[in-house]
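A single protein chain has been removed from this complex, and every other one stays in its place.
What follows is subunit A.
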Amino acid sequence: MSAQMPHKSIVVQSLAQIGNCGLFLLRILAAVPSSLRHVRETVRQLWFVGAMSLTIIMTCGLFVGMVLGLQLYHVLAIFGGTSATGSVVALAIYRELGPVVTALLFAGRAGTSITAEIGLMRATDQIAAMEMMAVDPIAYVATPRFLAGVIAMPLLCCVFCAMGIFGGHLVGVSWLGIDNGTFWSNMTANVDVWDDIINGVMWKSIAFGAVVSLIAVFQGYTTPPTSEGVAYATTRTVVSSSIAILALDFVLTAFLM
């Protein structure tokens, strides 16, 4: 009996959370025109969530590509198909690993700091102060961070993919000795600009960028104004972003394929 009550309230709570999040998205989108007056703030956020995430994105992309090349080479060697390594690395990175891993890293690197920053602004009454000064906090705080996330994610994903291909090439061609031309010719023959790069990389990463930054901004904006509340909100950002990314990945793959 006692177990049923919190269970029910968790369901209701999460439904309310999703509903609030959707309404918050509408408020963010409605504030886009007025946030264009603070375009410098959007650029500053783009620097913070995008450019500052480059190091981790590039390092991880390189290693993901390298490990893919290494694994695939040994599996494909069983069938005598090591020449397909390049195309399989590229397809795996473009269609799944690039957008998903970039989004997960983005949630961990940028999402958490957005949540913590807005949460502390909330906790230290900076947001209330803005309201008092007749500055719309949604337009000045939430929307620039959201827009920056939507813009930064596809760019980061492209960098990730390029580094992944480079890593796969490094292991496959330089280390394991696959023919350079075969590596590239197989890749170019099997990768389609529209299906794999536009649908796979671009649309997915734009959607992931929107979801991750929406969750991060929302969690920060609605956090209880205590240090404990900020800590919980940061954790929730990572957890719900990860779940949302992977679930959305399935849905998007089903639609875009």
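Here is the rule we use: contacts are C-beta pairs under 8 Å (C-beta built on N, C-alpha and C of every residue); 3 or more make two chains touch, one makes a residue touch a chain; residues count from 1.
The rule is short, and it goes like this: contacts and distances are computed from a predicted model.
Per its UniProt entry, the chain excluded from the display bears the name "Outer membrane lipid asymmetry maintenance protein MlaD", taken from "Long-chain fatty acid--CoA ligase", "Outer membrane lipid asymmetry maintenance protein MlaD", "B12-binding domain-containing radical SAM protein" or "Carbon-phosphorus lyase complex subunit PhnI". Only one of the listed residues, A:Gln17, A:Ser83 or A:Thr253, touches the absent chain: A:Ser83. For the chain missing from the display, the contacting residue among A:Gln71, A:Gln126, A:Thr182 or A:Thr222 is A:Thr182, taking the whole complex into account.
Seen from subunit A, the chain kept out of the figure touches residues 40, 43-44, 46-48, 50-51, 54, 79-81, 83, 90, 94, 151-152, 154-156, 158-159, 161-162, 165, 179-182, 184-189, 191-193, 196-197, 201-202.
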